[in-house]
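With one protein chain removed, the remaining protein chains of the complex are shown where they sit.
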Amino acid sequence: MRKWFKPISLATVILTGMLLIYGIHDMPSWGDPNSPANRHISPRYITEATRKTATPNIVSAVLGDYRSYDTLGESAVIFTASISCLFLLRRIRRQGNHDD
Amino acid sequence: MTEYILAKYNFWIYVVLMMIGLYAMMGKRNLVKKLIGMNIFQTSIILLFVSAGVKKGGATVPILRHSDYGPEHVEHLIRVADYLNPLPHVLMLTAIVVSIATTGVALATLILIYKRYNTLEEDEIMAIRKDIRSYKTPRILRSKD
Amino acid sequence: MGEVIYSAKPLWAVLVSMVAAFLILLTGDKARNLREGWTILAALIKFGLVFSLIEPVLAGKTIEYTLINLLPGVALQFRVDAFGLLFGVVAATLWIPTSFYSIGYVRTLNEHAQSRYFFSFAMCLSAAIGVAFAGNLLTLLIFYEILTIATWPLVIHHEDESAISGGRKYLVYTLVAGCILLLAIAITYSLAGTLDFVGGGFLAGHGSPGLLIILLIMFIAGFGVKAGIMPFHEWLPSAMVAPTPVSALLHAVAVVKAGVFGCVRVILFVFGPQLLHELGVWTILAGVVAFTVVAAGLLALGQDHLKRRLAFSTINNLALIILGVSLLSKNSMTGGILHLANHAFMKITLFFCAGAIYAKTHKDHVSQLDGLGRQMPFTFAAFAIASMGLCGLPPVNGFISKWFLCLGAVETHQLVFLFVILTSALLDVAFFFPIIYNGFFKQPLPDVAGKIDEAPLIMVIPLCATALFSIIFGIFPNAFLNFFNIVRLAVTNVLGG
Partner (left out) sequence: MAAPETTNYCAGKKTNYKKTSLKKMIDQLPALIIVAPLLGAFLTPIIGWRYQHLCHPWTLLILTIPLYSAVGALLKVIRSGPFGYNLGGWAPPWGIEYRIDYLSAIMLVLIAAIGLLAAVNARPAGKTEFKGKEAQLYTLFLLQITGLLGIVITGDLFNIFVFLEITSLSGYGLIAHGEEGAPMATFNYIIIGTIGASFYLLGVGYLYMATGSLNIADLATLLPALYHSKIILVGFAFFTTGVAIKMGLFPLHIWMPDAYTTAPNSVSTLIAPLMTKVAAYLLIRILFTLFAPHFALSVIPLATILGWMAMIAIIVGGVKALAQTDIKRMVAYIMVAEVGYIVMGISVMNRAGLTGAILHIINDAWMIFCLFLTIGAISYRGHGREIYHFQNLSKKMPLTMAAFVIAALSMCGIPPACGFFSKWYLIMGMITAKQWIFAATLLCSSLINAVLFFRVIEKAYLAPPESMGHGHEDHEAENIERKDAPLSMMIPIIISALAILLLGLFSGKIIDVVIQHAVPAIF
């Protein structure tokens, strides 16, 4: 079992890589201003975000207002992580039972 | 061919990074190395996203210049091509946070694992766990207290 | 079909023993009389409910109650027609003597886990009535599976090695059968879009002949497991480790009868005689069943354990019922369906007797019964009556059903089946009469008491009652419960006109 571990993971990785490379073929070129990603939704952010949110920084505007629920989730993620770490690492001292 | 590769070089970089990360996560037997692999893996995806927002031809960071912003500006004059696509940046800000959070929790579990088995090599941990399950004294024993 | 009455009575008939089951569980071992009171009360109420359905059904009406829709076009639905009613009446009637008898049996032998025992018993009855009154295949399957599960605690009641292995065998057989049935019913549904029983079948015109034959095999295999048709009978003798009232219930009232009931339902109400004639498989079906009849009779001869001998006799008789139905002629159908009821009364008597003998003397082998008839004359008399009935001797009710079976076999011009029926009667004689002879006429074994020393009255009275009823139904087939009329009506429903 141990012996096969590396070849198997290598094969998986190569397979995944081939799949990724296969996908590259139809990808828009790097920095193409007319790629779908740059055409469909984002222009509106650039033109109207500042007017509607009074923020010249569009990233902030989108982060804090258009997609504010993602940001709320993001803060929840950080909160979750911190509580998880506390939960796991904090030692509770019980009376009469000190385990150090 | 070279042009073809160069035109999408961002993807090639991300594919290579991703494969390195993936291999480290699956093939390495040291838990910290796996964790590092995980970080590389996540970074490669961040790279992919951010590169999707790039616009060639003089586009700059998506912070409006003063000429485009202010009481006297005229909205239709804002040229979309002047600014990078802001959305991938927004998404990746969140993704970075997620990646950090995951790393944090993973490190916390690593601390637990180290405390319990006094090693971070997966093979050794497996051996110890096998001994524990069969009620033997663990091979690599360090009396805790 | 005639008028339809919408009434919740069938539902109550099912629920009453289910409610009783939970009351029994709640009452527990602490108040035993109260607990047994629930059983008796539920048995009486249930009988009353079922009895009240006889009259409208005989008037040509159908009682229907739809609970909830389970699938598009298929509901959890009770529909009481003549055939279902027959099984329902048999089960509800025989529960009363079985309840009394059980109380006597478990108290005499001081059995453990009595609450569980009575709980499962009541659940079984509930499920059996549900099977009887089910209006479609899915409802039937639901109660059939409940029956399977509810019987298991009874089979393993003794909790020793043989009981547990018998229980496992039982579960493996019946659960596999349940899966096959599920598949068969799903295929039926996808073919016909309905699962409601129709006298004369509803599958005609759906699907290719090949598929229909496979479907029939799946159905017969699925229900045949409980009915003990020959390659699938193995679990039944093993399940004889259960306490005797359980065997009585298993054999006569609920479980195997549910299997037979399912087979008949499928043959007559899903496929229908017409379709089976067209497919030309009825002779094969009848042949398989006829083989079971003879083989089970021969195997019974070799059994020394009384209950195992009875078990093989059950397999023999159940196959006879299916044989009658699969011959597809009017008289054979009448005989087969009537035998469903008659066999119940006779076989329950036999098991009651076996149980009474065991409870009194702890004897359960045929060879140990020498001269015991002098000590337990009533028990042995009842035993004699019931075995005469199974052999087809008048005036016991078995005679009538066998008579019709023979008539039916002659009608189909397949004399080989007539021969099978007669052979089985002869085999019945061969394996029952030695018991009676040993009991009454052989030199008593040293441990047999010289004077009359019967099992407790609470056990003897039920067994005498069922024996008596076997005779009454032999002389007046329409007495009290109108069995003969119900059967006639059921056959008319199937054949039309």
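Lettered A, B and C in written order, each chain numbered from 1.
Just so it is clear, contacts are C-beta pairs under 8 Å (C-beta built on N, C-alpha and C of every residue); 3 or more make two chains touch, one makes a residue touch a chain.
Keep in mind the model is a prediction, meaning the values are calculated, not measured.
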Where the missing chain makes contact, among the chains that are shown: A, B, C
Sole residue of C:31, C:179 or C:415 that reaches the chain not shown, by the stated touch rule: C:179
Hidden-chain contact residue, picked from the options C:153, C:224, C:439 or C:474: C:153
Where the unshown chain meets chain A, residue by residue: 19-20, 22-23, 25-28, 35-42, 44-45, 50-54, 65-70, 72-74, 76-77, 79-81, 83-88, 90, 92, 94
Residue numbers in chain C that touch the chain omitted from display: 68-71, 75-76, 109-113, 116, 138, 141-142, 145-146, 148-149, 153, 156, 158-160, 164, 167-168, 171, 175-176, 178-180, 182-183, 186-187, 189-190
Those residues of chain B which, in the complete complex, touch the missing chain: 22, 25, 31, 34-35, 38, 41-42, 45, 48-49, 52, 87-88, 91, 94-95, 98, 101-102, 105-106, 108-110, 112-113, 116, 125, 129, 132
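In the analysis below, only the chains that are shown with their structure count from here on.
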Touch-based graph of the chains, sorted into line, ring, star, complete or other: other
Best-connected chain pair, where connection means C-beta pairs in contact: A-B
Centroid distance [mean C-alpha coordinates] between chain C and chain A, Å: 67
Two or more partner chains touched - positions in chain C: none
Contact set on chain B toward chain A in their complex: 7-12, 15, 18-19, 22-23, 26-27, 29, 51-57, 59, 62-64, 68-69, 75-76, 78, 80-81, 83, 85-91, 93-94, 97-98, 100-102, 104-105, 108-109, 111-112, 123, 145
Touching residues on chain A, where the partner in the complex is chain B: 2, 5-6, 9-10, 12-14, 16-17, 20-21, 24, 27, 29-33, 35, 37-38, 41-43, 45-51, 56-59, 61-63, 67, 70-71, 73-74, 77-78, 80-82, 84-85, 88-89, 99-100
